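One chain of protein is taken out of this complex; the other chains stay put.
Chain naming follows the written order as A, B and C, and within any one chain the residues start at number 1.
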Amino acid sequence: MLDVALQFLVNGLVTGSFYALMALGLAMIFGLMEVVNFAHGEFFVMGGVVAYAFCNVLGVDFYLTIVIVVALMFAFGAATDYLLIRPLRGQHLLSTALVTIGLSIFLINTMLLTFGTSPQGLDAPFSRKPIIIGEIVITEGRLFAIVVGAVAIVATHILIQKTRLGRAMRATFQQKEAAALVGVNVERVYTLTFALGTAMAAIAGVLLGAVFVIHPSTAELATLKAFVVVILGGMTNLPGAVAGGLLLGVVESLWGGFVSTGYMDVIGFALVIFILLFRPYGLFAPRPGR
Amino acid sequence: MSSQRLPLLALLAAAIALPLVFRGEYFMHLMIMVLFYTVLASSLNIVTGYIGQLSLGHAAFFGIGCYAAAMLTLDAGWSVWTAMIIAGLAAAVAGFVIGYITLRLDGHYFVLITLAFAEVLRLVVINWEEVTRGPLGFPNIPRPSIVLGGEVMVDFSSKTHFYYVALVLVVITLWAKHRFVYSAMGRASVAIRENPRLAQSVGIDPFYYSMVAFVLGAFFAGLSGWFYAHYISYVGPDVYGFGFMVTMLIMIAVGGRGTIVGPVIGAAIITIVVEELRFAREIRLSLFGLLLMLSILFFPRGLVSVPDLLRRRGWWPGAGKTGTA
Amino acid sequence: MLVLDNVHARYGSVNALSGVSMTVEPGELVALVGANGAGKSTVLRTVSGLMRPHLGTITFNKARIDRQSASEIVKLGIAHCPEERKIWPQMTVEENLEMGAYLRRDKAGIAATLAKMLDRFPRLHERRRQMAGTLSGGEQQMLAIARALMSAPQLVMFDEPSLGLSPILVQEVVAIIRDIYKDGVTVLLVEQNVNMALRLASRAYVLETGRVAVSGDSRDLLKDDSLLKAYLGG
Partner (left out) sequence: MTKTMTGLATAVAAVAVLAGGALAQTDTIRIGVIKPITGPLAFDGNNSVNGAKLAVDEINAKGGVLGKKLELVVEDGQCKPADSVTAAEKLMVRDKVPVVMGAFCSGATLAVMPVAERNKVPLITGVSSSPKLTEAKQSWFFRNAESELMTAQAFAAILYEKMGLKNIYYLAVNDDWGRGTVGAFKETFEKIGAKTMSIEYVDRTANDFYTPLTKIRAANPDVVIVVAETQAGSIITKQARELGLKSKIFGVGAWATPTFMNLAGDAANGVFAGVVYASTATGDANKMFVDNFKKVFNTDPGKYSAGGYTTINVIAQAIARAGAAEPDKIREALTKTDVQAPNGRIKFDSHHQAYGWELVLVELKDKVPHIRATGVAKSPYD
């Protein structure tokens, strides 16, 4: 039983790394900027699709592809914020939600048209051969997913805590007016934050192609899961989103392993209901003292 | 605000006369879908438009109405008309329970918790095969019929029958909504939407009014579910899905939330646009997404605000002042 | 130095300012007083670029600033210490202060100003590693003032710095403002506490429903009881 449990744990961490990356991006867009972003799953899949274009079609090196995808999707996120979100800033939740729904319908179907309807794998330089540690099986690709997840998370932490931009971001989202009054270009911070969140989802999309397959239909479930994780972590709590992602991955895996795979996706939503009723500030934050 | 009444009555008269003028079953089908979506979108508008809460769980009430209708008529053998009442009530009860739990949360949390409720319900419906028949759902749901003295008076063999049933539902929905919006209660809820703190300070309990709106919205969503079940005659778990949720959101946003006519316009425009875009084949939905984004960007208050926008530029007759919506 | 000429501003369709004209000369300490809702804060918000006047001009050192963004205005040397403090609760006291110098690039200069502030506000020095949200109301007010000074402004505008403070702390704030003024920084002070403001300032403007009702030497205004009653409800 224990060997299986350990395998479930590792499985959960792999899924959890994806959730964490998705949620980290969404915590910026939804948690900090308060945009109910229904296109988040599409940003995720788009990362994979763009990677496919460079890596498989143009034959660009896989690691270089990651850099290109991050750069392009960052620019795409910035453009999205500038064109679609900025004009609606300060309006009712519904307006931005609807614009992102429009964007998601547009992106998903445009991807189906350009990328094709057939699922595709990425030419990643990973051996398919399993690595066996004791009773646990893992592959290079899955290990890579965990590592990239960890790196992205650490990099985000450094960015937020140590850099000038990170400080401007924190200032903007804690007290927007004060940030403007010390000279922060608040609009630019919003745009950069949206771009960063988009890029983060796209990295997860590249990993998706490297470890599993890329297919636009993955987007909807991914969006929903990302929302779930952001709530678990506590809306504006970025480290919380990471912890929430890993936790959801592990809990789902254990639930699927020992209880029922059919009901696996229910857990996340049940947790959301439970948390919002009893700990609306998330699982990991202390009760805010305001 | 009563300025909306006259054109609404004119619209109603036109709607009653419509089947006499245009015959064509496909056209009638689209009109029935427009009416059906009008009820559905209006029911969401009571919640999202008037108390300003973005509920993503509304499809669940629609789904409950669908399943209540299907299960009662197929499994329990009840009459279609009894099922109608129960479908509405079942959804209202669910609305009461979910509303009671969720309405104390605000903004973003409310969005997510309602979404979570709908998803849990959808997954239960898929997995609990013994009761819900799982993913395959309920086919062959009977059509309604009106029986008087043992004789079938109306057998709903033609679309015109459904059309008038849908029209009656629309009228009831809009009438109830009108009563709610222009009651003291409705004015209070508008006050809440505009300024929750102020509303509280003048002694309005926002929770109570939000509850009434939420339950009322759920009830009409359930009714529209009943109609859908008997008209389409097939119900599967997709009725709980995100597809219907997105459709009604788009309708109230494109038409104009927080107005009586907004969802009517939204339901008509979206149903027809989606249909007219068929010529675009594969790029149909891409185009639709693009149109949706443009519509929200240029008419954030919905198409009902178009005359106002035009009037401000002097392109529409009338005084150059801003209207109330 | 700062000249407002016939400034109109509104929130949505509600007029907040309807033709405010006023000047602040270099090295002056000018008070802006008036009843609740008279538009005092709005004046500061239009100057610092948080709001855009729809009519009229604002110039600072002869350059028009009414079409410039908040960050450009900060760069020109105007600091705005907003009402209700608006500190960043989940940043440390030190980070709050460093953010005040966000647009400055001279590292040595920033360090010097920071040292000066920590010196002037010993309570902040003690708590500089603490989250600002954990400070008391008075400490938060000190932090907000110090933060405004971190940009090394030529003109600093205070919005209700004494609001909600105990009498002892109000005295402390008065002392600080006096110090700032003595250091050669021009001050524009918005206050509910008319007595305090008029005692501090050399000149004053009295605002009523979005326009300047009276202006003049603050000592004269202070003597004129009927005027105070008429416009300030006190």
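Here is the rule we go by: a contact is a pair of C-beta atoms (placed from the backbone, for glycine too) under 8 Å apart; a residue touches a chain by one contact, two chains touch by 3 or more.
What you see is a predicted model; the values in this text were computed from it and never measured.
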Chains shown that the absent chain touches, full complex:
A, B
Contact partner of the left-out chain, one of B:S43, B:T173 or B:T259
B:T259
Filtering B:L56, B:A91, B:L223 or B:L285 for touch with the omitted chain leaves B:L285
Which parts of subunit B are in contact with the chain that was left out?
3-4, 6-8, 10-11, 14, 18, 22, 24-27, 29-30, 33, 126-127, 129, 134-137, 139-140, 157, 228, 232-236, 238, 243, 256, 259, 261, 264-265, 268-269, 272, 275-276, 278, 281-282, 284-285, 303-304, 306-307, 311, 316, 318, 323, 325
In the full complex, which residues of subunit A touch the absent chain?
4, 7-8, 11-12, 14-15, 109, 112, 116-121, 128, 130, 132, 137, 139, 208, 211-213, 215-218, 220-221, 252-253, 256-257, 261-262, 264-265
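Everything below uses one rule, namely that only the chains that are shown with their structure count from here on.
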Measuring centre to centre with CA averages, how many angstrom lie between subunit A and subunit B?
32
Centroid of subunit A to centroid of subunit C, CA atoms only: how many Å?
42
What whole-Å value do you get for the distance between subunit B and subunit C if each is reduced to the mean of its CA atoms?
51
Residues of subunit A that contact two or more other chains, please.
none
What residues of subunit A sit close enough to touch subunit C in their complex?
164, 167-168, 170-171, 174-175, 177-186, 289-290
Within their complex, subunit B touches subunit A through residues 48, 52, 54, 101-102, 105, 107-109, 111-113, 115-117, 119-120, 123-124, 126-127, 242, 246, 249-250, 253, 257, 282-286, 288-293, 296-297, 300
Contacts from subunit C onto subunit A in the complex sit at residues 48-50, 69-71, 74-75, 79-80, 82, 86-91, 95, 98-103, 133-134, 147-148, 150-151
